[in-house]
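In this view, the complex is presented without one of its protein chains, the others remaining in place.
Entry: chain A
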């Protein structure tokens, strides 16, 4: 990166291996590797585990992937703009507890409880975005701080233990045997599909999405090209927090009751889905890759639990996947710099 003249020189670089070059070219446009991995994992499951191909297992994977994919949606947006969000887990837990407590214990109407949860998401996202942008504090630190603060506030509010029960209809949204308007697909999967289409469209076909990429790739250039970088950055964090809160609400249905630690696995998994999908910090990638990443991780999780492996094994595999993908993409990046 230190040389300022990028002179095209066909004699250097990986020009000698045309197949590799073509594959790399494809990988840049389509997440081939992730698709292959997903297919391979699924086939492996089919051949080694009895009943893996059943609809029940498929829906279990999809429901799991939906929740993870939705949690990873906000992370994708934040990573694309060049930040990182480690408060997603806390917003998931907060959304979850708010719904359970307000509806289950305090008997609020669902609408009012959802509104409160979303308001908390908007406010928390603003704090994340404003602190990390205006005061130039490292987003990692800001979001961890906001995360701890929010968790503490929630715990204080419920005096240390969650007692609420989620409204019954929420449970039907995330049930693997649930139906959507009579069709036999769990509603949460349909919700995920709709959200994925909307986010995909917003990212590629709207000014808001384009500004996200411009800011993520080169903040100074974006500012000079009249992008309102500050707004773009802050809105990305608000979107992330709100999406996480929504996941918390859905999870309240999934688990049936409020649980202050329900978001914890998503602290790492939401980022893992983004990175395994192949979205890199600062404007490289899209939401479809995160969708794939969430599917891959969910299939892995099911395979491991079917083989009665511990969560320790799951952590190791997730970690390994991240390192492999990051290694591959890091290599591609060097390649690109050389051409």
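List of remarks:
To be clear about the criterion, contacts are C-beta pairs under 8 Å (C-beta built on N, C-alpha and C of every residue); 3 or more make two chains touch, one makes a residue touch a chain; residues count from 1.
Going forward, contacts and distances are computed from a predicted model.
The complex appears with one chain absent; UniProt names that chain "Ribose import ATP-binding protein RbsA" among the candidates "Ribose import ATP-binding protein RbsA", "ABC-type lipoprotein export system, ATPase component", "Glycolate oxidase" or "Heme exporter protein C". Here one chain is not drawn; of A:47, A:161 or A:220, the residue touching it is A:220. The chain omitted from view is touched by exactly one of A:22, A:55, A:206 or A:310, namely A:206. For chain A, the list of residues touching the undisplayed chain reads 3-8, 201, 205-207, 210-211, 213-214, 217-218, 220-227, 282-284, 336, 339.
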